[in-house]
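With one protein chain removed, the remaining protein chains of the complex are shown where they sit.
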Amino acid sequence: MKIHVVNPNTSTAMTEAIGRAASAIAGPGVQVRTTCPSMGPASIESHYDEALSVPGLLSEIASSEADGHVIACFGDPGLEAARELVDGPVIGIAEAAMRTAALVGRGFSVVTTLDRTRGRAWDLAHRYGMAGFCRGVSACDVPVLEVEAAVDAVVAACRAAVAADGSDVVVLGCAGMTSQRAEIERRVGVPVVDGVQAAVLQVESLVRMGLRTSAAGEFAAPPPKPYSGLLEAFAVPALRNGHRSAGYSAAENR
Amino acid sequence: MKIHVVNPNTSTAMTEAIGRAASAIAGPGVQVRTTCPSMGPASIESHYDEALSVPGLLSEIASSEADGHVIACFGDPGLEAARELVDGPVIGIAEAAMRTAALVGRGFSVVTTLDRTRGRAWDLAHRYGMAGFCRGVSACDVPVLEVEAAVDAVVAACRAAVAADGSDVVVLGCAGMTSQRAEIERRVGVPVVDGVQAAVLQVESLVRMGLRTSAAGEFAAPPPKPYSGLLEAFAVPALRNGHRSAGYSAAENR
Amino acid sequence: MKIHVVNPNTSTAMTEAIGRAASAIAGPGVQVRTTCPSMGPASIESHYDEALSVPGLLSEIASSEADGHVIACFGDPGLEAARELVDGPVIGIAEAAMRTAALVGRGFSVVTTLDRTRGRAWDLAHRYGMAGFCRGVSACDVPVLEVEAAVDAVVAACRAAVAADGSDVVVLGCAGMTSQRAEIERRVGVPVVDGVQAAVLQVESLVRMGLRTSAAGEFAAPPPKPYSGLLEAFAVPALRNGHRSAGYSAAENR
Amino acid sequence: MKIHVVNPNTSTAMTEAIGRAASAIAGPGVQVRTTCPSMGPASIESHYDEALSVPGLLSEIASSEADGHVIACFGDPGLEAARELVDGPVIGIAEAAMRTAALVGRGFSVVTTLDRTRGRAWDLAHRYGMAGFCRGVSACDVPVLEVEAAVDAVVAACRAAVAADGSDVVVLGCAGMTSQRAEIERRVGVPVVDGVQAAVLQVESLVRMGLRTSAAGEFAAPPPKPYSGLLEAFAVPALRNGHRSAGYSAAENR
Amino acid sequence: MKIHVVNPNTSTAMTEAIGRAASAIAGPGVQVRTTCPSMGPASIESHYDEALSVPGLLSEIASSEADGHVIACFGDPGLEAARELVDGPVIGIAEAAMRTAALVGRGFSVVTTLDRTRGRAWDLAHRYGMAGFCRGVSACDVPVLEVEAAVDAVVAACRAAVAADGSDVVVLGCAGMTSQRAEIERRVGVPVVDGVQAAVLQVESLVRMGLRTSAAGEFAAPPPKPYSGLLEAFAVPALRNGHRSAGYSAAENR
Partner (left out) sequence: MKIHVVNPNTSTAMTEAIGRAASAIAGPGVQVRTTCPSMGPASIESHYDEALSVPGLLSEIASSEADGHVIACFGDPGLEAARELVDGPVIGIAEAAMRTAALVGRGFSVVTTLDRTRGRAWDLAHRYGMAGFCRGVSACDVPVLEVEAAVDAVVAACRAAVAADGSDVVVLGCAGMTSQRAEIERRVGVPVVDGVQAAVLQVESLVRMGLRTSAAGEFAAPPPKPYSGLLEAFAVPALRNGHRSAGYSAAENR
């Protein structure tokens, strides 16, 4: 089984850290490849960054032969577009982390990087039906590309969040924190969920069950059409080379 | 007052139709300019198209001197990113149409183009708090670029929706329907809301009240950083030339 | 275009202040008339006051020739009854203010007068689908008829609310604050929304779009019947003299 | 114990029918008095009627010496204002019926009179937290003052609602149906809840427990103030003669 | 009329205290019998205790001839199973207390025993549609079997909750507090609702109205089948001896 993890920002250091965590958690026989796009923002810290990360992310996903994909940014950028683009499952790390956290406690606190990303985390909690489990979203006020080295600040923010929110689980709100999960858990004293690990295992589980994104409705392959200008190469037929050929379309007799 | 309407797809015919509707509804002294990007999808009929429309859309908005902006696609693509990018208000047509419809009836039906876009309309209804007013989302099964000429199909879908949903208002679920609003309303017999008109007037109202997007939190200007590759020119400092200079930052003494 | 603003309490000083704000914001060619009833409570500070303000309010609305109406009290008293009574749109200032605030920020704080009115504001936020945007409702503890002169107390309450709620927009929770909007915004440092202005512009926009309250369902003209005693003159046929004659009833062929 | 049931419309025939049902269900030693106002609409079939029924209703309640009050109209008009006005509990029949129905089944259907009243029933279901138990609201299309004699139409509507909604309980959506509850239940075959009975017993229960409306917040006696014109006599101090004297105000040492 | 109150733990002292409160509140002619099971946990302070209390509770209920039943533990254990088991109404004290509290104020605080039971109280608030009225759930940190003697701690927790939550009503979150209701109310100064009293009166009301659990759907008698081992005697046919014989099954002609 091949799993492709895409870090949607262009930082190779962060991509490598994500890759180490992803590879370490995958099961026997699972090949994990972690890449980042050649275009787009160096880090994702605003709605603007997030929107501009999506073309590169989709390009990475479309050009991959993997059985399933992980989007390794806590804003889950481009998730629905990616699901239209390939047959195999695509999982965002916020989605995976929040759903995992709800399995091991009564309520979780999300600890993210910059304060301005808190709204996006709440939006995702609502979209995924997890708002009832999300007790709070806090920021540690460290930029994305510095957070891996700032474990003390993250631990402090986690402890403050658990106390203020009355939560019993922590969700790490940035892929840059993945390498520190075990240390943070040890120091905070409640289960700490990292979305990179959770998403890799979720994709692995889906592939093992033979579950792919449903092609029966909204997530069917997008209708082909021309694209212009800078994005001409993203025209649907050019991008999707043979994907979706074996989709869930062979229903017996509906 | 200058209002800039952006059609996020690259169809000039559709852009012109939107421009006529937008100009016709604007108040005395309001200059409306309607444009479309030079890059991206010819029409927006999937999550994929929508994601790829955003760079071009943001480029249009960032390069404009307008007092406020309208995003003229019913998926409201890039809305939050755009709000970070300019000082003046930015309104999506789905947002404007749904909120307007809730003012003139008990519950509305959205009539959109392709069936696969229904999920997005529901997502927006939830995001905007309008799900309690949205009685249903139906498709007329006409592609975006053909819908202006397919008024009979739209009318038939509207009538069916009003009857099935028990609604008393219709929301047009595509900017391509804007030129047909009056005819549809006459033939369906309930108020019919077009988001292009509603959004233009909403921007005009906000500008008249002196209200701009709050710069106090999530929608402050995004942190500057390098962008790579195909999207290098989208790096935040390059794009935002002087915007936000007179934002809501002069609080007396907090 | 004629817009009729009704202050549902009987204070002429407050009516005049509302009238100045309403007239100042209306567009070219819009005639704004602001009145208050000749009967009912001097100010609205309880559910009881609100209920008793409605007959006078409805009488004002029914006797008016305007194209649209504004109900200028933050409890939006009598809103649904008024919509049954006249053809043109009727907008409450709480409704208009909350929906406007959600367009310029992530979440708003409502600042109202007396503490006991907070429940009503929350009820309206829920009814309008705005509870997800409403971060808090606070009181400045100044009675309605004194609030215009108590701008310092309002500013203090707004600042406290923004800090406690983590909001980025303020909604003024009383029509008596309308004349102070600009000063409050300047001193608080986030966008401040006044419902009187927002509602006038919302009515103006609806009239310009040709949108009236749907007569296809719940808001059709009420069935005629006798009224007794003190309220005999409010019998439906007596009150509605010719209104609704040109309603949305001429559907082609349903 | 004295319970006062107020029918907010002015129909004496309907008031007598309500009175018979209310008296029949009350416990030993409970005196039930049922009245209707001397002013207002002959029946309540619109938001307008409902709004205009409130002054008369409040006048009835304020002038009564009862230990608790029932508002016997399914729109629960004036409920919150009434709670401010007297010390004892005040219960609306929609509130009582919906909460009772949720105790004896998985989900209920409301069957009301005219189609245009359905929206109000849904609004109340949401306000009372009962929307999750409310499977549907249907109309039997019989005016309020004719519904007592139209039991076949009500039974037919109840049967249709139970089948369409998949419900296992029926809530009668008009006080005019109270005398027919037992027959409807016998013919429909599921529990049928009448709000008049439910509300009388709810008030009786609250009084027996010594529970009155909390005076600690929103429902404290309204601030006194002048009222003008036709409603001059409704000024708060004139209306409340001695009520609330023994309220929940004697907290030991807060 | 016979009402059976079941304390699901095995403490006879607590059962007697509950019995005194239940008997004292019941109306003339109502016989109240209060029992506890001969098997199961000594007190209910965890999900585990609660689950293990249910067989004994159901055994008590099934062997009773009462017209209606009360489950006197604030977790409402076994409520839905009990409704399948007997014809008459079955009411839990959390359900009764929360719904009663919503009738006498804007929002209530629940004060429970151990901190770990707070989650269950919130779950029930959501299940019953009462979450919008529940302002907070606090613990007084006293074990169930000691709480009757710890009235000062309960009063302190109630006062703190009312202040922190901004509530105007208190709900007692344990049947062990029932004997102290009046004292707590006197000392806290807001209405205090005890679920034992509320549930007894709710059952009495339902019986008086002739309302029993609907047998038309989910709560019909469970399908008979063999049970094994320790629980062999709980097999459905053995347990239900003649109950449900006169259920709501005689619908005229569906």
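Order of writing sets the chain letters: A, B, C, D and E. Residues in each chain are counted from 1.
Quick note on the criterion: a contact is a pair of C-beta atoms (placed from the backbone, for glycine too) under 8 Å apart; a residue touches a chain by one contact, two chains touch by 3 or more.
This structure is a prediction, so every number in the text was calculated from the model and none was measured.
**Q** Could you tell which one of A:2, A:20, A:33 or A:187 touches the chain left off the display?
**A** A:187
**Q** Taking the entire complex into account, which one of D:69, D:106, D:127 or D:159 touches the absent chain?
**A** Residue touching the absent chain, from the options given: D:106.
**Q** For chain E, which residues touch the unseen chain?
**A** 10, 37-43, 45-52, 54-56, 58, 78, 80-81, 83-85, 114-116, 118-119, 123, 126-127, 143, 217-220, 222-223, 225-232, 234-236
**Q** Just the residue numbers, please: which parts of chain A touch the chain that's not shown?
**A** 25, 27-29, 89, 91, 95, 99-100, 102-106, 128-133, 159, 162, 166, 168-169, 182, 185-191, 193-194, 197-198, 201-202, 204-206, 208-214, 216-219, 248-252, 254
Everything that follows uses one rule, which is that only the chains that are shown with their structure count from here on.
**Q** If you average the C-alpha positions per chain, which one ends up nearest the average over all of them?
**A** Centre-most chain by C-alpha means: C.
**Q** Sharing over half of the contact pairs with D-E by residue number is what counts; pick that pair out of B-C, A-B or C-D.
**A** B-C
**Q** Could you please state the distance in Å, as a whole number, between where the Cα atoms of chain A are centred and where those of chain B are centred?
**A** Computed value for the inter-centroid distance: 28 Å.
**Q** Mind pulling the chain D residues that touch 2 or more other chains?
**A** Residues 119, 126, 217-219 of chain D each touch two or more of the other chains.
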